[in-house]
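Partial view: only certain chains, each at its native spot in the assembly.
We just call them A and B in the order they show up, numbering each chain from 1.
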Amino acid sequence: MLIVMEKTATPEQIASVVAAVQGQGYEARPIPGGERTSIGVLRNQGPVEAALFVGLPGVRDVIPVTRPYKLVSREFQAQDTLVHVGGVTIGQGHLTIIAGPCAVESETQTLKTAELVAAAGAHIFRGGAYKPRTSPYAFQGLGLEGLKILRRVRETVGLPVVTEVLDEESFPLVEEYADIIQIGTRNMQNFSLLRRAGRSRRPVVLKRGMSATIDEWLMAAEYLLAGGNAQTILCERGVRTFVNHSRNTLDLSAVPYVRKESHLPIIIDPSHAAGRRDQVIPLARAAVAAEAHGLMIEVHHNPDQALSDGAQSLYPEQFATLCRQVLAIRAAMGA
Amino acid sequence: MLIVMEKTATPEQIASVVAAVQGQGYEARPIPGGERTSIGVLRNQGPVEAALFVGLPGVRDVIPVTRPYKLVSREFQAQDTLVHVGGVTIGQGHLTIIAGPCAVESETQTLKTAELVAAAGAHIFRGGAYKPRTSPYAFQGLGLEGLKILRRVRETVGLPVVTEVLDEESFPLVEEYADIIQIGTRNMQNFSLLRRAGRSRRPVVLKRGMSATIDEWLMAAEYLLAGGNAQTILCERGVRTFVNHSRNTLDLSAVPYVRKESHLPIIIDPSHAAGRRDQVIPLARAAVAAEAHGLMIEVHHNPDQALSDGAQSLYPEQFATLCRQVLAIRAAMGA
């Protein structure tokens, strides 16, 4: 951490900041510059709270230098994490395609969609049994009945299943029925849920919060790893901006950045980013070209009848096209 | 809802959209324009899912007309909601000042700060026993011990107490010890927690999510009212933008907008919006001048030693100045 003093800071103010740094058990090293003095904070294990020094007299800025995360960082673990589930591997060297409907609506719909996405090349099936809905009056998912449908479909079709968990109460059930547990965008900083997932034996897909910085996202993943669950997959799904021609703005520079900063796999959900069917395929291709480790795609065997997010669900034949195209792109990139 | 067709839409496509609307039990009314046809969706009770029609052939745009919220809207209830707690009223005609430290750190610190803010004019005391922290390694609050300190301080100083709840598991305890329950920014769309709070007998302060639109915020409040808890207070605390000279950007136009759209009280938290002590007082004054119903302010008897968010906590004498200034502004406005 670097504490930048005002040009007009007095020697007494500088001494007092130095004392405050030492009072926290760190070493303080004043760095006289051309115009002002800065004070380096050394010998810290992990990040220092900027708040401790921001308000002191004569202090102009407090600039963090160390990253706040540890276990998730590539500086801590150089080799890539690979997540293994039901014969599928997610991570460096693989392109994993997760697909399925937004919500489990019925056994027929779920089974039909699962068969179609499996035939097209999906590796993992997705479907929501518990749905986070903006409105208390909207369809909230089939709950346990939905989980049971997912299990039957998995047995029939043979794909591992990922589904979202909304709270600690239903966590044991979801953990029992699902192969991978998803923590959704709105729960990215639900720290009680993160702690519970850190104790789970299931891999976790952690979606990025709608306005989370990558530091905050990696810190949420740090809760999982600190809790003991190293099988964590990051999923970028668009961030909220002023842009209004798509539901959210897909932040693809997150892919190279996360790959550099962390050893965890990063996949992309273009369906929620776009919110519109006609942008999903171009964004999916772009994600693979940016070297994401996988895709999560909404597909419905009959999107015009879907109970939620039908506007962004692909038709089965569109999904088949998408699979062909992203595999061709990946091959072209020499993977 | 209005469905806008492409200029090139065929009569068959228009007929097919009309049929889809009728298939949902609504009335469809085609409106031929100069350049294109639009189709009005009528006879709906409450909002219609845009997703049902977005992807249909020939459809260019689907434009919602009805607001999605109901119980929280002023169209539903014209008169202002007043929240009553321990002799204090929050809502139209009142300016309620809530103050206290970010976190309960010890009985001495809490008692000292409570006495100072009470003397300066605060009506309600705030302090966190369970703290949502970005880092798993940061101070997470004293938990139950913190709640007990809050109760003793309330008995000594006489102010009602508001504190944050993080999950359903600790909800009964928080409900037992606190006078008002706070749902924090990161949990604004934790729908399980909202449902639990909807069944609570305590008033709730619902902070706005960091990137929530007002529609989404009011829909979160709708969960509370739909669950039976009408004693809901909205709290604006800044939204995330590109701006980097404050931690978040305080959205003061939310005050007139919410006052127009809803009957619920709206208060402002300038401390978290600013993240810097030197912006808190100007923003607090501005909030009162914009006719917020109250303020929530972080104060610490010794902010330089605070365990969390010390940089934004006011010194006691600054808080006293703030109270004097906002009362004078309110008086000047003829209230």
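To be clear about the criterion, contacts are C-beta pairs under 8 Å (C-beta built on N, C-alpha and C of every residue); 3 or more make two chains touch, one makes a residue touch a chain.
What you see is a predicted model, and the numbers here were worked out from it, not measured in a lab.
The complete homomeric complex described by this structure file contains 4 copies, of which 2 appear in the displayed model.
By our rule, only the chains that are shown with their structure count from here on.
On superposing C-alpha atoms, the copy chain A sits rotated by 180° relative to chain B, to the nearest 5. Averaged C-alpha coordinates put the centre of chain A at 25 Å from the centre of chain B. Touching chain B in their complex are the following residues of chain A: 20, 46-47, 49-52, 54-56, 68, 132-138, 166-169, 186-187, 189-193, 195, 210-211, 216, 219, 222-223, 226-227, 240, 276-277, 303-304, 306, 308-312.
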